[in-house]
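With one protein chain removed, the remaining protein chains of the complex are shown where they sit.
So that you can tell them apart, the chains are marked A and B in the order they are listed, and the count of residues begins at 1 in each.
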Amino acid sequence: MSKYKLVHYINQFYGGIGGEEKADIPAEKRAGAIGPGLALNQAFGDEAEIVSTIICGDSWFNENLEEAKKTVLEMVREDQPDVFIAGPAFNAGRYGVACGAISEAVKNELGIPVVTGMYIENPGADMYREKVYIIETKNSAADMRKAAPKMAKLALKLAKGEEIGASAEDNYLPNGIRKNFFEKKRGSERAVEMLLAKINGKAYTTEYPMPDFDRVDPQPAIKDLSKATVALVTSGGIVPKGNPDRIESSSATKFGEYDITGVEDLTAETYETAHGGYDPVYANQDADRVLPVDVMREFEREGIIGKLHNKFYTTTGNGTAVASAKKFAEEIARRLIADGVDAILLTST
Amino acid sequence: MSAKAYKVVTNNPLVKERLDESVELYFFEEDTHRDLLERVRDFVHKGYRILTHPLAGSVKPWETPYRSVMITAEKEDKIDISSLEMIEQAIFALEKSKARPVVLNEKVLVDFQLIDLSLIQSALPSAEAQGRH
Partner (left out) sequence: MKLELGYIDIKGIRFDDYNAIEDGVLVVNPDELVKPVLEDELIKSAHFEIAAPGESVRITPVKDVIEPRVKVEGPGAIFPGMIAKVDTVGSGRTHVMRGMAVVTAGPIVGFQEGIIDMTGPGADYSPFSQLHNLVLVMEMQDNGATAHEYEKAARMAGLATAARVGELARELVPDEVEVFETPTIAQSYSDELKDLPRVAYVMMLQSQGLLHDTYCYGVDVKRTLTTMISATEVMDGAIVSGNCVSACDKNTTYHHLNNPVIQDLFKQHGKTLNYVGTIITNENVYLADKLRSSDWTAKLADFLSLDAAIVSQEGFGNPDTDLILNCKKLEAKGVKTVIITDEYAGQDGKSQSLADADVAADAVVTGGNANELILLPPMDRVIGCLDYVDKIAGGHDGSLRPDGSIEAELQVITGSTNEMGFNRLSAR
């Protein structure tokens, strides 16, 4: 029996080329398995093997998304694999996003089944879990020994065209599709065990996570806007020209705080957007279109608002993990409250 | 002011036939199940509260064409948020399954009417026992 063929995608670090300083290398293909691919090959036994490995810099992939996808897709197409496998990316954010993006492209454009793997808090997990199978891993490469057999098992099932089980059976992140399967124990026994874990403060996994609407109660209305200090906060990525704090174009890991004392108008010479998720031309021409400093200054002069706060806060909402966004918001809110700001105008794209 | 603290919004002719003399009804014969729920939502938007749960218990909403929902007889100045959430959830639940009864013969229709009547009747003693609040 001939073995199933796989193509494996990894980043520059796992490819043994280098760390962050080599993150801008373009995609290249090498024969056979490299790095984590060796563990996968071992897990495949004699049923499948990695025929080639594509190594690609995380920065290069994310900053040249279209070209990168095209290049990698062509490399995959040449080998006609039975399954495409990417990562696992563990908790590496840009690597995770790249694994998700290229897996989705291979699945949709080449019609080849795909498997990737990452930690649940990797931004790529939220972005791609409903699009491709993502094997859940821990947050560090130390988990490779356990992750490889799981990825291999699912990859083999896909290669053979077998039916994929529920997420809990085949170890992928829940993808929004509820699927039945038979547990080993009956429901009442599972309930008692879950209850004992809950009582004793031990970890347990609910079988049906409640939809989390994360509702925010509206704050009481501002009584007198003409006395209020209003701040501008945006997820539209407006930054001083040159993006001094290097806020990422997607999957942001930070936000920026910039002083606009004396700034009446954002111009093409002074401000731009760092956001990689929309056509930046109009925002770069006039950043007021996203962060309306000009209009707020008018309101200030006309006495409609008390004053415009002298700092604005910005990040890119593009693919940014909900957990990160929450963290940013908590810190931004803390600073705004400390500065005595009464209201915020929150703009997006 | 109406005699009772509640009214029933229904598209069920059997409810009309059996309860018309004892209960104040809004009867919408032409309404589909979904129309009826949207109509209840209109009442909620106007300030009426829902008194019986708009989903049946176990007769799947996508199976039966009939629905009766009890609401307050008089509207209040503000929208009752829990009523609104409940009716929205019910409308959402209606869309969930593709399963539809294919043979809706007269006997089956009458039985669905009967079940819906029975459900709303089961609420009457509770509604009667309580004052306006």
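As a convention for this text, contacts are C-beta pairs under 8 Å (C-beta built on N, C-alpha and C of every residue); 3 or more make two chains touch, one makes a residue touch a chain.
Remember, predicted model here, so these are calculated numbers, not experimental data.
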### Summary
The one residue from B:V15, B:V44 or B:L119 touching the chain left out of view is B:L119
### Task
Have a look at A:E183, A:D265 or A:D339 and name the one touching the chain we're not showing.
A:E183
### Query
Where does subunit A touch the missing chain, residue by residue?
166-169, 174, 176-192, 194-196, 198-199, 204, 206-212
### Query
Which residues does subunit B use to touch the chain missing from this display?
50-61, 63, 70, 86, 89-90, 92-93, 95-105, 107-108, 110-112, 114-115, 118-123, 125-127, 130
